[in-house]
Structure formats: C-alpha cells, structure tokens
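Below is one structure. I have some questions about it.
Rather than the whole complex, this shows some of its chains in their spots.
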Amino acid sequence: MKSRTLGELARHVGGEVVGDPDIVIRAATTIEKAAEGDISFLANSKYRKHLRTTGASAVVVKDVTEAETNTALVVTDDPYYAFTQIVILMYGHRQHKQVGSSDKASIAASATIGAETQIHDFAVVDEKARIGARCMIYPGVFIGAGVKVGDDCILYPNAVVYDGSQIGDRVIIHANATIGEDGFGFATHKGAHHKIPHIGGAIIEDDVEIGASAAIERGAFSDTVIGQGTKVGDAVVVGHGTVIGPHCLFVPQVGIAGSTTIGSYCVAAGQVGINGHIKIGNRVTIGGQSGVFNSLPDDSVVLGTPAADIADSKRAYLGLRALPELRKTIKQLERRVAELEDEE
Amino acid sequence: MKSRTLGELARHVGGEVVGDPDIVIRAATTIEKAAEGDISFLANSKYRKHLRTTGASAVVVKDVTEAETNTALVVTDDPYYAFTQIVILMYGHRQHKQVGSSDKASIAASATIGAETQIHDFAVVDEKARIGARCMIYPGVFIGAGVKVGDDCILYPNAVVYDGSQIGDRVIIHANATIGEDGFGFATHKGAHHKIPHIGGAIIEDDVEIGASAAIERGAFSDTVIGQGTKVGDAVVVGHGTVIGPHCLFVPQVGIAGSTTIGSYCVAAGQVGINGHIKIGNRVTIGGQSGVFNSLPDDSVVLGTPAADIADSKRAYLGLRALPELRKTIKQLERRVAELEDEE
C-alpha cells in the first residue's frame, strides 16, 4: 500500500481540500483511532466531537468548517462513500490466492468451470454445475448438482449451495452460509409432520452479498429470490418462497418467514422478524428487534412488536414507562371522585 | 416427472374431482403462480381470493363450491397434505448421488458403515462411529468418535456431529448444522469462567429434521434430547440438557436455553426464546418473537415478552397503542375533578 498526498486523494473522490494538499497520507482509520499520517472521515454526527481531538492528518467531511477542527479536510457531498473510495484506492479489496483447479478439489466431469476461476482444496463441484469466470471457490465449499454460478463470485470456506440454486454475477457468499436448503415445510396429518418436497429453487441475483452462517431456503413450490444488490447479514434466515427485491439491507440475525414479498430499498435492523405470507412495500425501514406481523405500504418506518409507526411506538414506549405513575394517579382520582359523590 | 390426469391424482389422495377428471396435469405450484397444466392447492384462507383468478387447471381444496372458481377441483379433507402427496408422486424427494464410500473420504478403520450408505468426498467418520444402512453422508460432514447414526439418514454438506452423539433413523441434518457441541457451561470462580466438561450427550430421535446452521448442544451432566418426529428450523439453538418431546415444530431462529423440558406437539414460531430450567407442557403454542420466562401448562397459547395468554397479550398491545390517548384523558379528568373540588 503506497502512501499518497491529500491532494491526490481529494482528486480521486472529487472532493475539495481545506488545508495543505501536500500532506502525505499513509493509512486510513476511524476518527477516534487516527494518528499522524492517517486519513479518517465524519459521517455519523455522534463522532463530530472528535473533530477537535482527532490525531488524523485529514478528515473527509461534508459540512464542517475550519473553525471546528485543527486537521486538514476533504470536503465532499458523501464522506462515507468518498472515504470508501479512498480505502479501496489505498488498500484495495481482499486479494485471493491463485490456485487454478486444485487437484485436491472434487470436480464432477459434467461440471463446467469458467476461465480463471479458482477451485481450492476440498471444494466440491457436483454434476452439471456451471461456474462462470474469475470465481473464487474456497476450501470446503460445496456446489450442488445443476447449480449455476455467474462470473466474479466469491464463495468463502465451507459455504454450501444446494442442488439447482442459481447465483448471479459478483455475488459474495461468506463462510458457513447455506443457500437453497429445504425450507421448514411439513404437512401435519394424523399426528405426524410429513416433509414437503421443495421443488422451488433459490435465486441469488447479481451483486448480492450473503453473511456468514446465513441460511436462504429454497422454495417449496415457487422460487426464493434475493434481489439484485441486496445485502444479507450474518445468521440471517430467509424462508421458502420469499421474494426480496433489489438493494435491500438486512443486517445480522434478521429472520424472514416464507412466502413473503419485499420491495426494493428496504432496510431491516438487527434481529428483526418478518412474518410469512405478507407484503412489504418499497423503501420500508424496520427498527431493531421489531416484529412485523402484517403487510406494510411503501415508505413505512416502523418499530416494535407488533411493528407500528416509529413515532407511535416511541410514544407507546414512553407511556409504558409512565404506567406505574399513571396507575397511582387513577387510584387517587377514584378516591377523590368517591369523596365528591359522598358529599351529595 | 411424467404428467398425469386429474383423475389419477385425485384417486392417489382419495379426493373427489369436481370438473373434468381427464385434464392433464404437468406440474404443481402455488395458486398465485399456477398456469395451464398446473395443479395447486388452497390451505390458507388468505389465498382464497385467488380461486377466481388462478391460471391453475385444478386446485386441491376442502370446502370450495364450484361457484367460487372456474377451475377444476380436487376436494379432500386435508388439502395441504393431499397436495404434498401429489407433489411427492409427481416430483419425488431429492435424489442422491450414489458414490459408495469415496476414497477421498476419511473413514476410521474402527468405524462401521451400513449397507448402501454413501460416504462422499472429504467426509470424516471418526473412530468407532457406527452408521446404519442407506445413509447419505455429504461432503465435508464430520461424524465424531463413537457417534451412532441410524438407517436412512441424510447429513448435508459440512454438518458436524460431535463425539458420542446418537442419531436415530430417517433423520435429516442440513448443511452447516452442529449436533452435540459443548453447551454454554462455565463455573465462575474468583473472576474467571471455568469450563464444565460436558459429560452428557445429544440424542436426536427418529424422523427428526434439523435446519441449516442449527446448533444442538450436548448435555453438561444429562443428555439433550430432540424427540421423535420433531422438526427444528434453521439457526435454532437448543441448550444443554434440554429435553424436547415428540412431534414439536420449532421454526427458524428459535432459541431454547438449557435444562428445560418441553412436551409433545409444541409449536414455537420464529425467534421465540425459551428460558432455561422451566417446564413447557404438551400442545403449547408460542407466537413469534415471544419470550417464555416461566413454565407453561398443557395447551397454553401464548404471545409476547414475557409470554402470556395470547388474548391478554393482544389486549395489552392494543392498550399500549392507546396509552398516549389515555394519558390525555387522565389529565383532563384531574382538571375536571379539581374544578369540582374547588366548587365546594
């Protein structure tokens, strides 16, 4: 990683330097941890107080005045994105080992492997699977029969893709994640739970990233879909037949039951649960740990279990805290009213 | 998958055809997605509205009149089970590759492997493990020392079974699931947490299915048990020494702490948490995201955190939403009572 001047970095992100453009930047880190030679960023106002005290040689900001800080600034409309571009320029993304197709891997004769794709030791590519170009298939990965993987995908160690699943281009699947397993589908009849064959598939569209230990069930009768550009965190579970639109963000431990439809640009915070057989619109935001029992229209912002409008939920929470006091007040009122009644 | 006439399918499930029994059925899918040549089903009243508009050539139903739909019907007492039987007839369950005992697997000399059991590449069967007949041990599966696996089991890729665990017949364990790991057991003494040797085991009875990334801890001092026919979803965690009865359904992300006893035919919806050292009766139903802190008698139906009778909880939720209004009312009452008092 070669060092660069602040001016170079500012030009790279189309930002404006406030201070000396010849400052040499050697590393990037958080505003709290930054020291001389580091560049940092301010995107969350929580950290604004660190502008004065940071050891950073420069900070990427949006609306900060020189008066607020002693460090040089790179001013830009989107500091977090600009900083990301700087980090990519200075550090790049993870470099992967070039191993070709390891002779310690197990690749079915009927499988097809694209150009420059790396199949690591102990990875398994089953019958008729098709893997595109420039993919990284790490050790212990299992790619089932008939699976299709696009170009430029990365499957980290021990990720498992069940038979017939479809993975788009530039998809990243982290370690120990599972794609296309049978969903939780049983027909209960005469006291026993009978397994439903899952004839639906699992479709992971382009530019999706799936977290470690996540589990994306295949559909029972129709496909489960993770839409283009959607990011799914660690330990997230998506139920069978659920269709998630493009560019959603589902952070770790979110659970979405089956046969639900979710639009585009939705965000679910940690540990959110979403019911099955409902419809979530576009641009819906769901606060942490919320339980969404019913369908939600476009642009909803909800919180709580059951999830409701975030302002109402916050009011309800405050009311809940006030309840013991409220009960006292009511007891008093009853006494006072009784006295008034006696006076008749 | 060969096509069949509606009459054949109806006979197979003991249902009655309303319409033309000679209609040719080529595929099965959901009532929303179904097109000409498809058979579908109606089990959830939410989907009843689709009866009019479905493109299906036939729908498996219970109490639907011809007047409600333009498609042929198969009338049966249990449409979901009947449809499952049709799907099994038309598609069958997943077919598994016959590989025998791969020479790329690692099988201890002291292990015993039953007839027709398939041990795939990079699977490990450790010392003295005994695996029954007709099992499918997928790549990357680890079966620890002294583990017993019954007949007709399927262990999907990278599933891990710790030493000494016991797996019954017809058990299915999905990818990246873990059976029999040490529980979360530590004796805190003089500021350090001392690991408790887990001398208990993990027993998975017949006909159990365990989801992807699920974790079933072995017992610290007594066995953890998953009862016959119980189904456990993705990312479910069962704590050490917990005993779950037969035919329960624990959907994804449910967590059950240790040393708890659960009866038969219990159902826990998504993300439910169940406390340790409590007793849950038979036929208990627990709503999504509920937190069960205390023991529950047979036939309880609970919701909320802390979990309470579902009707009470729903009333409480409504009350919560009404709280801000309620507080206003009380303020007014106080004013009005004060005025009345002044008038004395």
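Read from first to last, the chains carry the letters A and B; within each, the first residue is number 1.
Throughout what follows, a contact is a pair of C-beta atoms (placed from the backbone, for glycine too) under 8 Å apart; a residue touches a chain by one contact, two chains touch by 3 or more.
Because the structure is a prediction, the values reported are computed rather than measured.
Shown here are 2 copies of a single protein sequence; counted across the entire complex in this file, the number of copies is 3.
What we mean here is this: only the chains that are shown with their structure count from here on.
Separating the CA-averaged centres of chain A and chain B is a span of 25 Å.
Taken in their complex, chain B has these residues touching chain A: 28-30, 32-33, 40, 44, 46, 78, 80-81, 83-84, 87-88, 91-94, 97, 104, 120-122, 138-140, 156-158, 172, 174-176, 207, 209, 211-213, 229, 231, 233-235, 247, 249, 251-253, 265, 270-271, 288-289, 305, 317, 320-321, 323-324, 326-327, 330, 333-334, 337, 340-341, 344.
Within the complex formed with chain B, the chain A residues making contact are 106, 122, 124, 126-127, 140, 142, 145, 158, 160, 162-163, 176-178, 181-182, 184, 186-189, 191-197, 199, 213-215, 217, 221-222, 235, 237, 239, 241, 253, 255, 257, 259, 271, 273, 275, 277, 289, 291, 293, 305-306, 308, 312, 315-316, 319-320, 322-323, 326, 329-330, 333, 336-337, 340, 343.
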